[in-house]
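First the structure, then my questions, so here it is.
As you look at this complex, bear in mind that one protein chain is not there, while each of the others sits in place.
For clarity, chains are labelled A, B and C in written order, and residue numbers in each chain start from 1.
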């Protein structure tokens, strides 16, 4: 009764999973790989994606109707981040987590 | 050169000012006043407003073009929060900070 | 290789679980129950616990040695929050999540 509805909980889980992938990969794999992995547009997108995922989860937990708009933003950034990961070595799991999060956020935003 | 442009810095300042007002007032004035100050719709809006202001500032500092969408979201939530504050004792400064932030965010989103 | 070690991943999971419980219960169960559930010392502790759990997870993902100190802080706040939840209806799961997180954080801080 006080827990989020099932669909929303799945979206919170996807957001927190994507947050962990983006932040963890940026701070470890990308910084250690260097080169295109730390190109400003890619790296900034990784950090922005981590942040908006964290915020989207926060809004769903706060139970405010405006979460739909934040989820729509989150989905758009996750898709951009996944595309940016596609061209780089070792980022397949991160790209997959971004796309799963985008799918879940699009369902919440609908 | 590495500092945000002047208009953007003003918006970051407005976001961090509004973040402080919403979180500080919620955790102090609203909790201590009780009654309508802790009605769920008002209190949740205060917390959501604090969070989106923090995130909008973060996006501007990260220098990602998507900050426009987050600023648009932030402006909408700030206006709702200001309206919710209008009906309650002692919330005038918080409402004013929300409206200043909404104005600055709308300029960034334009 | 780029994923956190197993013990650290368990602690990140416990922190993000406790973050969700504290924020979700505060914004839903506590605000709706009112009375002692929104007493300032309890409610502030819920919000502080949610925040430090989020930050402890962030530090572990960032792979900075200082995470030990943040985990020690997190454990201390989680224990206080669990004790505060003990006296209140419907907070058993939140108290359990706080104690699980405190245990995991103490192992990381050791």
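One rule holds in what follows: a residue touches a chain if its C-beta (ideal position, glycine included) is under 8 Å from a C-beta of that chain, and two chains touch if they have at least 3 such contacts.
This structure is a prediction, so every number in the text was calculated from the model and none was measured.
Which one touches the absent chain: B:12, B:38, B:52 or B:109?
The missing chain is touched by B:12.
In the complete complex, the non-displayed chain touches which residues of chain C?
Given the touch definition above, chain C has residues 40, 44-45, 47-48, 51-52, 55, 58-59, 62-64, 66, 69-70, 73, 76-77, 80 touching the missing chain.
Tell me, which residues in chain A touch the chain that this view leaves out?
Touch set of chain A with respect to the missing chain: 27-28, 31-32, 34, 38, 40, 43-44, 47.
Touching residues of chain B against the unshown chain: what are they?
With respect to the unshown chain, the touching residues of chain B are 2-4, 12, 16, 20, 23-25, 27-29, 32, 54, 57-58, 61-63, 90.
We adopt the following convention: only the chains that are shown with their structure count from here on.
Between chain A and chain B, what is the separation of their C-alpha centroids in Å?
Comparing mean C-alpha positions, chain B is 23 Å from chain A.
Which whole number of Å gives the spacing of the CA centres of chain A and chain C?
Distance between chain centres, rounded to whole Å: 22 Å.
Return the residues of chain A touching two or more other chains; collapse runs of consecutive numbers into ranges.
Within chain A, residues 58, 62-63 contact more than one other chain.
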